[in-house]
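Removed: one protein chain of the complex. Kept in place: all other protein chains.
Chain nomenclature is as follows: A, B and C, assigned in order of appearance, with residue numbering initiated at 1 for each chain independently.
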Amino acid sequence: MAQTVRGYTATKGQLIDRLARIEGQVRGIAKMVDEDRYCIDVLTQINAVRAALDKVALGLLDGHARHCLAGEGGGPTDPDEQVKELMGAVGRMISR
Amino acid sequence: MAQTVRGYTATKGQLIDRLARIEGQVRGIAKMVDEDRYCIDVLTQINAVRAALDKVALGLLDGHARHCLAGEGGGPTDPDEQVKELMGAVGRMISR
Amino acid sequence: MAQTVRGYTATKGQLIDRLARIEGQVRGIAKMVDEDRYCIDVLTQINAVRAALDKVALGLLDGHARHCLAGEGGGPTDPDEQVKELMGAVGRMISR
Partner (left out) sequence: MAQTVRGYTATKGQLIDRLARIEGQVRGIAKMVDEDRYCIDVLTQINAVRAALDKVALGLLDGHARHCLAGEGGGPTDPDEQVKELMGAVGRMISR
């Protein structure tokens, strides 16, 4: 059964679809560079890919918070360690 | 009793101390602008303030994940709503 | 004479005003933490400060690109070094 989609939550299939689309976008950017397209337009496409990646990351984090913290999906079982790991991931996403 | 400091976790006193330091840093940046200091040096100070603010935000988020999700501190009590709210906050921090 | 305001461009007075407002916002956040206000609300205020700081940083960078690169305001005079320094500043703002 597919999980309910709510907010950032996404099913595995949706995440894979989004990543396939991102892969195509990156290929399109390489083509733009190859064709010497105007740099500002290329940067706009790079920003679109970053926004799409952020959405995938949030979808994963949401699923992680819901499922892994519920004791499923591997990872630490100690709540303290779980929050520490989650905050480490959020910290790396913010302070890139 | 003070909470244990571990990773991003910070006591209320530590967060307030950090915010007082950030306030002083912002005042210092205004002084640099007023004195026509070299822009690249001012930008370096702005980056330092942003990094310090990120650390405060992570400290708060860590405390939130630990305490509020445990049903303390107000906010939604439904786990689904809690994760949704938490992810909303993370999303706004990432896609600023 | 005041500089023309266009896009991110800001006069020195405007930048100082914005920084004074940011200083007040940071003080307000410390007060919220002291009063044990709901963490998600505090995070919303932190995001507002970060957005305000980004605007100041862009205003400075804009002024830098306009004036310093024109050979005024100190800094390197070699165009190659100027672009290198500018990109270094942008890089630190992006990959925080």
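The rule we apply is simple: a contact is a pair of C-beta atoms (placed from the backbone, for glycine too) under 8 Å apart; a residue touches a chain by one contact, two chains touch by 3 or more.
Remember, it's a predicted structure, so these values are computed and weren't measured experimentally.
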Task: From C:16, C:48 or C:65, residue that would touch the chain that is not displayed - done: C:65
- [ ] Provide the residue numbers of subunit A that touch the chain removed from this figure.
- [x] 12, 15-16, 19-20, 22-23, 26-27, 29-30, 33-34, 36, 38-40, 42-44, 46-47, 49-51, 53-54, 56-57, 60-61, 63-64, 68, 73-75, 85, 88-89, 92-93, 96
Task: Those residues of subunit C which, in the complete complex, touch the missing chain - done: 6-8, 51, 54, 57-58, 61-62, 65-66, 80, 83-84, 86-88, 90-91, 93-95
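By our rule, only the chains that are shown with their structure count from here on.
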Task: Homomeric contact subunit A-subunit B: same or different residue positions, threshold half - done: same
Task: Centroid-based (C-alpha) most distant chain relative to subunit B - done: A
Open item on the list: Can you pull out the residues of subunit C that are in contact with at least two other chains?
Closed with: 96
